[in-house]
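Missing here: one protein chain of the complex. Every other protein chain is in place.
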Amino acid sequence: MNAIILSAIWGVVLMFCSVLIKNKGVYRHIAALGLLVILAGNIHETYHGSFFNIDTHEMLRFSRFGLFFNTILLAATLLYVLLSGRDVEKAGGYVAEYFTLIFFVLCGASILTSFNTLLMLFIGIEILSIPLYILTGSDKRNLRSNEAALKYFLMGAFSTGILLMGIALVYGGTGSFMLEVPRSAIMGGYKGVSFLEVTGLLFLLVAMSFKVSAAPFHFWTPDVYDGAPSVFTSFMATIVKAAAFAAFLKLFEARVGDTSAAVDWKLLLSIIIVSTLLIGNVTAVFQQSVKRMLAYSSIAQAGFMLFAVFSLNDVAKEGLLLYATAYSLATIGVFAVLIKMKDVTFEGFNGLARKNPVLAATTTICLLSLAGIPLTAGFFAKFSMLSAVIKTGTYTWLVVVAVLFAAVSAYYYFRVIQAMYFKEGDAQTEEVTGGFKVLLIAVAALVILFGVQPQALLNWFYF
Amino acid sequence: MPLLNVLLTAAPAAASSASNYFPIGLQLLFAIGFVATMMVGTHLLGPKRRTGDKLENFASGIESHGDARQPMAIKYFLVAILFVLFDVEVIFFYPYAVNFRGLGWSGFWSVLMFVGFFAVGFFYIIKKGALQWED
């Protein structure tokens, strides 16, 4: 509850700031301060309970998992604001508004980690999406940004329509919005599988796959991630995607069990996973722009995170926590460097190692983590996802497929590393400050820390 | 006045059944029917002299030129979209007004908080000059 309320309030505070404070440089400090406050509030709630005593009528349920997920999202956002806050100021004329919208997105994200009714799922997804449509189109004079925003909005509205239809059907089948409906309470005392509910869940599967950009519902992702200002792409690809996955996992964990007699969810999800991995990885190989490559790689990474929804066991939940952390850290790091590049094609990275060794080294570590190389956080993230699949005991061939595609992904991540270290060129970057470099080194250090000691993160979770 | 008495006693039951909306439906039907009949009637009965001058748009005798459908300014849209937001806010007041007494203070505080959020938004809109027509 702390994270939801505080982030909404801090968004309002920033709205006031946009009117009252004219100095644009201040907003990013206010945002960072707010994130610290919310983070502290959320950690306090994890161990000692919420500041606010509100009867939510079971609409929201704050589990340890959800609160811990909030902590990860908030910490990642804090890192993002510290690393790329200066670049948010360059995105357009409404700096305070951009930060406001980021806080509203966080409000939606923290609803998605702790919703307990489909109604809250819907509101959470809407609060998450609507600010994103605006952030995507924030570069108003740029036609590609406009196109991306319109495409994202139309596709997003369509998928929200499907989501609503699914919720309506589930409600029609069970007579309740609650995530976990006791079977005895279902309308009319009917004992078997309700086909309305099953159809509704299929709609929800489609809508959620859409939101996390899983194939075959991924087609909006490359254009939107490519067209949006890079700073906001970084935010969309990490924090927002992780929050959507938390909601996906929570929804299916609660609902799939009762309907598995009627639908082979594992088969459906394995089809989605394999096509996501295939399309994401294979298309990423052929990209010329690093930004677009990262868009496809985020589709591929979504394929890996879907293993958590596929497995639905304790290992998968832990794995999703690890994966969200590793993926967010690495992607924020890579994007922070990408934003500083004058040219975002592969050629633009040629010879970066000679010009700016710190940037090149940290980017390399982040890319290695994305590829899942041992001794980085990405390795254990991928490893725990795959062990979750093995633990389910079915569809173990998925592991082989996943490992094969992870090998493919190494190819395009290494292309960037190769460009930085082994190609002659004149990589142009904008001025980077010492503080930026220190933060990048900190990100790289965290990536390696979680790679060597993944238990450091999880122990905290179990504390 | 017996008729009025009947109406008064029937009033409490009126809100609870859809069939009480039958007269409204009937009135709607009559209104549409009347307009449609009149339009079709004048069309059929009236004399028709289709000359070039008669079919031209009437613009006070001045010759019309160009197209009336010009792209319009974005500020109309901005005002319209802000209107919709506050329109929806007002809709939430109706169910509150009906239950005003029953909900007591807790209902009051929850509505006040909702309105408070909107007031913040309104303050923001005014200060940003989004409703300023001249720029």
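Each chain gets a letter, A and B, in the order it is written, and its residues are counted from 1.
Rule of thumb we're sticking to: a residue touches a chain if its C-beta (ideal position, glycine included) is under 8 Å from a C-beta of that chain, and two chains touch if they have at least 3 such contacts.
Operating definition for what follows: contacts and distances are computed from a predicted model.
Chemist: Between "Glutathione import ATP-binding protein GsiA", "NADH-quinone oxidoreductase subunit J", "Phosphate transport system permease protein" or "Riboflavin transporter", which matches the UniProt record of the unshown chain?
Modeler: Per the UniProt record, that chain is "NADH-quinone oxidoreductase subunit J".
Chemist: Looking at A:62, A:104 or A:210, which makes contact with the chain not pictured?
Modeler: Within the whole complex, the residue contacting the unshown chain is A:104.
Chemist: Which is it among A:11, A:166, A:222 or A:280 that touches the chain not included here?
Modeler: A:11
Chemist: Consider the whole complex, including the chain that is not shown, and state which of A:54, A:267 or A:285 touches that chain.
Modeler: Missing-chain contact among the listed residues: A:54.
Chemist: Could you pull out which residues of chain A are in touch with the chain that's been left out?
Modeler: Residues touching the hidden chain, for chain A, are 4, 8, 11-12, 15, 54, 56-57, 59-60, 92-94, 97-98, 100-101, 104, 107-108, 111, 119-120, 123, 126-127, 130-131, 133-134, 137-138, 140, 149, 173, 186-188, 190, 192, 194-196, 198-199.
Chemist: If you put the missing chain back, which residues of chain B would it touch?
Modeler: Within chain B, the residues touching the omitted chain are 15-19, 21, 25, 67, 69-72, 74-78, 80-85, 87-89, 91-92, 94-96, 98-99, 102-103, 106-107, 110-111, 113-114, 117-118, 120-121, 124-125, 128-130, 135.
We take it that only the chains that are shown with their structure count from here on.
Chemist: Could you state the distance in Å from the CA-based centre of chain A to that of chain B?
Modeler: 42
Chemist: Please name which positions on chain B make contact with chain A in the complex.
Modeler: Residue list for chain B touching chain A: 117, 120-121, 123-124, 127-128.
Chemist: With touch defined as at the start, can you tell me which chain A residues reach chain B in the complex?
Modeler: My answer: residues 12, 15-16, 18-19.
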